[in-house]
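A single protein chain has been removed from this complex, and every other one stays in its place.
After this line comes subunit A, so read on.
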């Protein structure tokens, strides 16, 4: 019988392979996993695949793809082979993320109070003032505990040497944590024996930790502060996640129309009348959250919410205006931000970044479009980007025009050969596929990171784009004790 890994060719000289080391032997933490998968017959795999599919379908785990006309709701593709991260490696990631989130939070507190970092010319002020997500409306508002970013999901990748790098920070409404939780359940059901052979750190208590974090930021200390989840509604790509998290935390899932502000206090409408709300875990973007202050045509928000926040009667997670710190232009300054506020060297490096707004960089970008990945500064989810090596000359020409028209809005990075991991292309064959990692960080009275996070995998052959909106899937991610 052919074994599954017999035909696995990782090309370790070109890419960092998570499972097979450069010399061709498996990394020790993957030994058991490989042995186990090598024992499976094609029928074994099919049976487990079927089990997982039924589970996901029954759970109704879907996401919505924007910009296509038909069948926009999809099941998030799940890959059966787990990603394994040894504890020693994970601790490095954890320390790096705690450092990074601490610095980014200090940065936001500064931008929305004294703007010292701008006065000291560490970051050109016009970059912040020109950021689409810098909210003048929020300057001077002091959120409880001084925390602006309560829930974050930074995207990490590994370069050819296996170094972890931060690709981007998602400080607004990062999604995907529900997939992480569901992937774990699916994996435990389909591979109970394999799962038991490892000591995998649990992720299951994430919703309770999230709830505790939200309770900690209540504007007034209360025994049982009222927390709600605010969703844009069923047409949002992450609606499943919003309802899932609300259910897991045992709190009310609300839409804008379910809430009302009266005399600077926020209430939810219940059958027993209005009930005061202390903390809102909002998954509605700033622009839509309060038609009195932001887009007046928004029906997703609550009129008067920002003023209630300003008065200290309600807390939003994340704070208004946190997006200025995950602007991709500001991203390139994060190492400086860490040095400025913490006086430390960054533990996790950034990906090298060129700013189209800098004339010298712009020239370089335009001359090397075929080699670079170009991204719009304020987009997320893989929208508005050009992957140079996979683009046509026409696409590059069109993109160059857009860049020249609005240079502030674009950055470029080298095409990083993301690390690869064996993944199923179909029911029987595996191949090396590019992956990234989105750990979820909670920031309340202290910072906690759920072990692992969501590993996203580019399941299209050769593709480097792991976003679910662009055909990516995901894997269960195991942090194991050494």
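To be clear about the criterion, contacts are C-beta pairs under 8 Å (C-beta built on N, C-alpha and C of every residue); 3 or more make two chains touch, one makes a residue touch a chain; residues count from 1.
Going forward, contacts and distances are computed from a predicted model.
Enquirer: Which protein name, taken from UniProt, belongs to the chain you can't see among "ABC-2 type transport system ATP-binding protein", "ABC transporter permease", "Cytochrome c oxidase subunit 2" or "Transglutaminase family protein"?
Expert: Matching "ABC-2 type transport system ATP-binding protein", "ABC transporter permease", "Cytochrome c oxidase subunit 2" or "Transglutaminase family protein" to the record, the invisible chain is "Transglutaminase family protein".
Enquirer: With the missing chain put back, one of A:307, A:368, A:415 or A:428 would touch it. Which one?
Expert: Here the residue in touch with the unshown chain is A:307.
Enquirer: Touching the absent chain in the whole complex: find that residue among A:98, A:118, A:185 or A:366.
Expert: Here the residue in touch with the unshown chain is A:118.
Enquirer: Touching the left-out chain: which of A:58, A:263 or A:426?
Expert: Touching the chain that is not displayed is residue A:263.
Enquirer: Could you tell me which of A:9, A:136, A:223 or A:272 touches the chain that is not displayed?
Expert: Hidden-chain contact among the options goes to A:136.
Enquirer: Identify the residues of subunit A touching the omitted chain, counting contacts across the whole complex.
Expert: Spelled out for subunit A, the touching residues are 115, 118-119, 125-126, 129-130, 136-137, 139-140, 260-264, 291-293, 296, 303-304, 307, 310-311.
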